[in-house]
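In this view, the complex is presented without one of its protein chains, the others remaining in place.
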Amino acid sequence: MIHSHPVRVYYEDTDLAGIVYYANYLKFIERGRSEWIAVLGVDQMEVRARLGVVFAVRRVEADYLRPARFGDDLVVTTRLAAVTGARILLEQDVLRGAELLFAAQVTLVCLGDEGAAARVPAEIRQKMSAGLHQAAVFPGADVRLDTSLDADVLAFPLKHR
Amino acid sequence: MIHSHPVRVYYEDTDLAGIVYYANYLKFIERGRSEWIAVLGVDQMEVRARLGVVFAVRRVEADYLRPARFGDDLVVTTRLAAVTGARILLEQDVLRGAELLFAAQVTLVCLGDEGAAARVPAEIRQKMSAGLHQAAVFPGADVRLDTSLDADVLAFPLKHR
Amino acid sequence: MIHSHPVRVYYEDTDLAGIVYYANYLKFIERGRSEWIAVLGVDQMEVRARLGVVFAVRRVEADYLRPARFGDDLVVTTRLAAVTGARILLEQDVLRGAELLFAAQVTLVCLGDEGAAARVPAEIRQKMSAGLHQAAVFPGADVRLDTSLDADVLAFPLKHR
Partner (left out) sequence: MIHSHPVRVYYEDTDLAGIVYYANYLKFIERGRSEWIAVLGVDQMEVRARLGVVFAVRRVEADYLRPARFGDDLVVTTRLAAVTGARILLEQDVLRGAELLFAAQVTLVCLGDEGAAARVPAEIRQKMSAGLHQAAVFPGADVRLDTSLDADVLAFPLKHR
């Protein structure tokens, strides 16, 4: 499954170069992640209260390919690449139509009450995994799909490519 | 007492018009308030833990007079105008040298555990009042000083001018 | 006419108090203004290029009534209150359902090439005025409508109430 979330560029997003300020792409993809996880049926606040875990960004690799501008209608795509132990690897892009403007790999880590890494709870793995397998069934929808993930995604070691 | 806090303008602060985005002046003056209250010896986090109160912005009146630009060295000034009941009225300006760029009146309200308005704790009133009377002793330092505040500032009804 | 624009609250909007950071309401209402002016058929970039004018925020009066929180679905409403000379007065609210969270009066000023105040171009006055009269025809839609604006809104002196 590739989740899509629309974002329009407003004044607040731009800088004096007339383009979207580079930090703001991280806001855009965080909006995309929030919508993606909600679509999976995960309520972050409820998970924190009931399961005692939160998800934090551990690493971001981001390529800035083309600038976005005021008034642009963008789409943030979010695709789960792997879930392993305490980590979740996402691929998130920002597009303007067919143009790829920004591409990121985001590693989330599941944290328990004390802030220590904690295994991703089974129910969340299942919800995420369901979305992942759905993608595997329709690989044509995602040209970047790594088919090696099909076999045993949950045990797949997280690697930053 | 007029508290001064320096702010330099970075890319993050600007928008495509090449000037500081209007919402960011509220960030600048919030930095000024945080520094001002620290100078008075008030630790916001400690106050929340020990006295169970927080301060929230209730109202802002802001005039945008001249634009600030990338690289500008600005000064945020903060002056207590009145403390009354649950409210604190501040006058906060942003200047570039002698040029006044932005002028705001900010009303803070003291909130208790349940989010209801609560009387400003006596120890905080005293710390703020000490700073206020200090200003009254040297009125030449602040041409906008309202001398009617000298007599009984803590009972002075908060008015938005 | 009252223009409505939906806003969802994301992590980026919150602060450590667990609520929307006060400066971010100015971002929300700026999004509302950008959408409102687009609905009126005004392209800000095209206007700048062809007519040589831009609109800048000159004054904001903002009341913070109730906090918004992560995940809230908000609505920004924008209503033109007056156009006079170089100035445009808007009333903008942020609501969560029927709850009014934030209410602002925003004064825009039309600026010419040199940054000096310039009369709002006739074509823009007409587009805005059309929207305003539309509101006057259906006053039931806006309980705050000031009927004194009906007669001669374009000559109505701008006053900050």
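First chain written, first letter: the chains are A, B and C, and each begins at residue 1.
Keep in mind that, in the parts below, a residue touches a chain if its C-beta (ideal position, glycine included) is under 8 Å from a C-beta of that chain, and two chains touch if they have at least 3 such contacts.
Predicted model, so just to flag it, every value in this text is computed and none were measured.
Considering the full assembly, C:A23 is the residue among C:M1, C:A23 or C:L90 that touches the omitted chain. Contact between subunit B and the absent chain runs through residues 8, 10-12, 27, 30-31, 34, 45, 70-71. One chain is missing from the display, and on subunit C it is touched by residues 11-12, 14-19, 21, 23, 69-70.
By the touch rule set out above, subunit A reaches the unshown chain at residues 17, 22-24, 26-27, 30, 54, 56-64, 67, 115.
Please note the rule applied: only the chains that are shown with their structure count from here on.
Two chains share more touching C-beta pairs than any other pair, namely B-C.
In a homomeric contact, the two copies may use the same or different surfaces; for subunit A and subunit B, over half of the interface residue numbers are shared, pointing to the same surface.
Relative to the centroid of every protein C-alpha atom shown, the closest chain centre, again from C-alpha atoms, is found for C. Averaged C-alpha coordinates put the centre of subunit B at 26 Å from the centre of subunit C.
The geometric centre of subunit A is 34 Å away from that of subunit C, both derived from CA atoms.
If you average the CA atoms of subunit A and of subunit B, the two centres end up 39 Å from each other.
Those residues of subunit B in touch with two or more other chains are numbered 17, 23.
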